[in-house]
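One structure is given below, encoded as structure tokens.
The complex appears here without one of its protein chains, the remainder shown in place.
Which chain is which? They are A and B, in the order written, and residues in each are numbered from 1.
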Amino acid sequence: MFKRSLTTVLLTALAIIVPAGTASAAGLSEQTTQLFQYHRGQDVALMLMLVAFLMMFIRRYEWGVALATLLVLVTSWPLYLIIHTGLLGNGLNIDALILAFFCSITLVIAIGVFLGHISTIHYLLAAVLFVPAYMVNEWFLFTYLDGVLDAGGSILVHMFAAYWGWGVILALRNLRVKDEPVQTSVHSVSFVWLASMLLFVLWPSFVTALLPPEQIIPAMINCYLALMASTLVTYLLLYALKRTIDPLVYTYALLAGGVAIGATVDLATPWQSWLIGLFGGVVSTLSFVYLHDWLLARTGVLDTMGVHNLHGVPGILGGLAPLAIAGASWSQLAAIAGTFALALATGFITGLVLRLFKPPAIMLDDAESFPVEDMRATEPA
Amino acid sequence: MFKRSLTTVLLTALAIIVPAGTASAAGLSEQTTQLFQYHRGQDVALMLMLVAFLMMFIRRYEWGVALATLLVLVTSWPLYLIIHTGLLGNGLNIDALILAFFCSITLVIAIGVFLGHISTIHYLLAAVLFVPAYMVNEWFLFTYLDGVLDAGGSILVHMFAAYWGWGVILALRNLRVKDEPVQTSVHSVSFVWLASMLLFVLWPSFVTALLPPEQIIPAMINCYLALMASTLVTYLLLYALKRTIDPLVYTYALLAGGVAIGATVDLATPWQSWLIGLFGGVVSTLSFVYLHDWLLARTGVLDTMGVHNLHGVPGILGGLAPLAIAGASWSQLAAIAGTFALALATGFITGLVLRLFKPPAIMLDDAESFPVEDMRATEPA
Partner (left out) sequence: MFKRSLTTVLLTALAIIVPAGTASAAGLSEQTTQLFQYHRGQDVALMLMLVAFLMMFIRRYEWGVALATLLVLVTSWPLYLIIHTGLLGNGLNIDALILAFFCSITLVIAIGVFLGHISTIHYLLAAVLFVPAYMVNEWFLFTYLDGVLDAGGSILVHMFAAYWGWGVILALRNLRVKDEPVQTSVHSVSFVWLASMLLFVLWPSFVTALLPPEQIIPAMINCYLALMASTLVTYLLLYALKRTIDPLVYTYALLAGGVAIGATVDLATPWQSWLIGLFGGVVSTLSFVYLHDWLLARTGVLDTMGVHNLHGVPGILGGLAPLAIAGASWSQLAAIAGTFALALATGFITGLVLRLFKPPAIMLDDAESFPVEDMRATEPA
């Protein structure tokens, strides 16, 4: 993604030199291209906020999720930009803004693994430790390696989020979280439906945010086809397996098509996109239904929001897809293996640092940060 | 709409042949025009999801509405594209994507008539039967007939949705639904307010999605003026009639201006738009307050979400508006009558097919699809 965005930057630098009227073979001036990115960049930011609402199903732990999301956003986004542009100097443009939101949304996904495991104020520290790790992986994928295909972030965003988060909980080993009661309410889950359905619609802006103009519409169609397939197959599979639809599996796994299509959104045919989404939905559903409990039993630590099931496994699947359909080179495998190792390792170090602090007295509960006593006394839900 | 979009397609085909610098009289290249459609297309998809939240006022039946919406979307959208483009081949572009979302949003509106009447899994079948019927009507309006005015879908979308849905319930005759208790809660209705207010704002993207660039801003202004008028008059009329505002009438009928302006959004003056919206609000409010119960008594079947009151009657009004202000030909009347007949007939056939299956054991209740027992045991709402 970064690599191709570099190409874009070079092409547009060229476009500035060439007279405006002939700026782009496709007929778009550099400024037009950048202004088209304005709204896709904003959509990525909207998605980041909606990820918080996707994670608000625990009825006693909603505001804490929103707060943690905001804290890691406002720490990581400026920090990424400061490093990326040399103290907010050269290159502070729309591409940089979007790359910074990619970094922050990866972190927001990642904290889903350990929400409730640490005190709220320590998310600030987690964010400071996350940004350099993410940027090293970005460099590894698109500068160190050559020819890695990942325009829509299957590897860079989703895989890295899941395994960095898992690195944190493996080091942190806060075993008490999994014994906390997790109850939902109608509307805590209705917020999840809202978030999931809006994320579905906005997803094309995420995977096309850094694509050149002529690839945007085809990629948009591919992205929607993948999401349609995962939304359909997740329902059919849950129905076949259980005859009932767990809303906390369905609202998550339906998005797996968007995760899985990330690496091939600009390369796949429409039918291939639909199939990649289909496989994404299948592996995500199976991960939620079977793998989640198995991992919990094996490791003893709880992936609070099941990030591994939506972002980890479908992210790997998406990263592998270019091997099947786009003749990707070995660097694609190196990208997947390297991201897995780097994310786990840097997450583990972060977890060790976070372990220096006392775990929160109250877990998975808004009472950790907010004065909720009066309200709870007068309202049952 | 389709017809005019065909004109657009032809014009843009021309634009591709003519050198880019002079591509469009208005100064926009074909690619720029298409990229401007990206976000309006996405807005239509957002509206489709929000229609689900508009229908979530029954406090025990929220997730089921979201699930049905998603299932008909992910079946109808690819199916429309497969037929429209010959197995996802030629013409898979932004216009096709938007036309497919028009088909799907029409279906999402239509299922509002019979939500709760059928088992969830049968929405998949309903979607498969809907798409060809919708496409025949699309052909009837814009290929068979000549000169039909309906840029914003008063006839194609709103009328067809209402009468196809009514065709289904008339054939299905599931009489038990109307005896189910329908209770609301503060927040089930607050989600409806959210959906209605966001639909208000997004509506211009729906009615301008296929308009040529120079008509977009004037149509946006017309659309907002119509919605402002219906929102105002609905309040005044409800206040005059009842001295109290039923939120489940108000949040729906306020949108009637958007339905009614559909056929003339590119033709009306600003004042005409405001008046069309005003009449839309009046007929919708009166339909909710009086016609709804009368139809229920006469037919014995329940239009669950009152689709006829927001989309049926204001859709007809909107379809007639070009006769008054734009000198429409007789084909406009043929369009309205033909859509009425075609929608009812194809809906009726769909209802007969759906009647072959057992009605759901539990109606208007999330328990039909989801495991809600534990949650309901611990939470009153």
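As a convention for this text, a residue touches a chain if its C-beta (ideal position, glycine included) is under 8 Å from a C-beta of that chain, and two chains touch if they have at least 3 such contacts.
A quick note: this is a predicted structure, and the numbers were derived from the prediction, not measured.
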For the chain that's not shown, point to the residue among B:R59, B:H84 or B:H122 touching it.
B:R59
Hey, which of A:N93, A:T143 or A:T299 is the one touching the hidden chain?
A:N93
Applying the definition given at the start, please give the residues of chain B touching the unseen chain.
21, 26-28, 32, 36, 39, 43, 59, 183-187, 189-190, 193-194, 197-198, 200-202, 204-205, 213-214, 216-218, 220-221, 224-225, 227-229, 231-232, 235, 239, 244-247, 250, 254, 269-271, 274, 380-381
Just checking the interface: what residues of chain A touch the absent partner chain?
20-21, 23, 29-32, 34-35, 38-39, 41-42, 45-46, 48-49, 52-53, 56, 59-60, 62-63, 66-67, 69-71, 73-75, 77-78, 88, 92-94, 97, 121, 185, 187-188, 191, 366, 369-371, 375, 378-381
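Criterion: only the chains that are shown with their structure count from here on.
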CA centroids of chain A and chain B: separation to the nearest Å works out as 32
